[in-house]
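Excluded from the complex is one protein chain; the other protein chains are retained at their positions.
== chain A ==
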């Protein structure tokens, strides 16, 4: 049966994707950028929408939720996967609402009034079958994909608004968004970049060589010198792994120190993050927030006899509280950290927040 083939084909792809997620996450740093992960997740979700068997929006949402849970379980720290799943769920809800013809101005947020007036729960509303729902949803997902492809360019286009000439800019680790941002600005302006290599993975070296090839004056400093050189820095521009719901960041380790040093010298801290990195999680889940990799990055096995008596830690991420951040630059423009909660309500439906 052709349906059976499609299904096996689909599950194969999902399995392959899960395996890849697991593998790249346990490696050192991210072997693939978040943008690629987001794109692949969305493509996979589109395929699921196209090929899986479902008759109503509710069933589709169930399928997607199930797959989404499996994907996030494979790599909990890769939050873009969960974000994309939530986006698609919101798309489905919107398309369903549009097909039903109900108005879209109804506020998504929970409110006492809404609880009173909307008698039945919205659950069984999704049982209705609409013929064009599939096509609409797939179209919307395609739009989402185009948006994803354009995020880096959108952010880089804003570069000239934020960088003036003869500035000294500091960055840490290796973020493709920041790299594109700085390269775009370098076409018209001359400035210096100081890169803090990020021990133990030293991603900073990569971005430094890449920037210096574009004739940008780059300097590589070890992490220990961050505070020492901060007094000469005009701006700090960083990328991040995730933007949390309270406006804080989950970024590569060493970023908190950088943020504190910038605050001490009153240097603005600018975060370049595309919208797909915005995640409805909060930082208080202590056990799921941190991710560790093998301590042999920190204390190699060649150190022999002391290894057994010593605890070595190698966390990958840092939490940066929103008070230390000055500005978020995303593909929809610049925002203050206090506005993040609002953006979240536009992107995700509150019922999808806990996955």
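Keep this in mind: a residue touches a chain if its C-beta (ideal position, glycine included) is under 8 Å from a C-beta of that chain, and two chains touch if they have at least 3 such contacts; residues count from 1.
Here is the rule we use: contacts and distances are computed from a predicted model.
S.K.: One chain is missing here; what is its name in UniProt, given the choices "Translation initiation factor eIF2B subunit delta", "Collectrin, amino acid transport regulator", "Cullin family profile domain-containing protein" or "ER membrane protein complex subunit 1"?
M.R.: "Translation initiation factor eIF2B subunit delta"
S.K.: Just to verify: which one of A:41, A:79, A:152 or A:253 makes contact with the chain not shown?
M.R.: A:253
S.K.: Which candidate, A:245, A:312 or A:343, sits in contact with the chain we can't see?
M.R.: A:312
S.K.: Quick one: say which of A:49, A:136 or A:218 touches the chain that got left out.
M.R.: A:218
S.K.: Among A:13, A:290 or A:353, which one touches the chain that has been omitted from the display?
M.R.: Answer from the full complex: A:290 touches the omitted chain.
S.K.: Even though one chain is hidden, which residues of chain A still touch it in the full complex?
M.R.: 28, 197-202, 205-206, 208-209, 212-213, 215-229, 231-232, 253-254, 256-257, 260-261, 264, 290, 298-299, 303, 306, 309-315, 318-319
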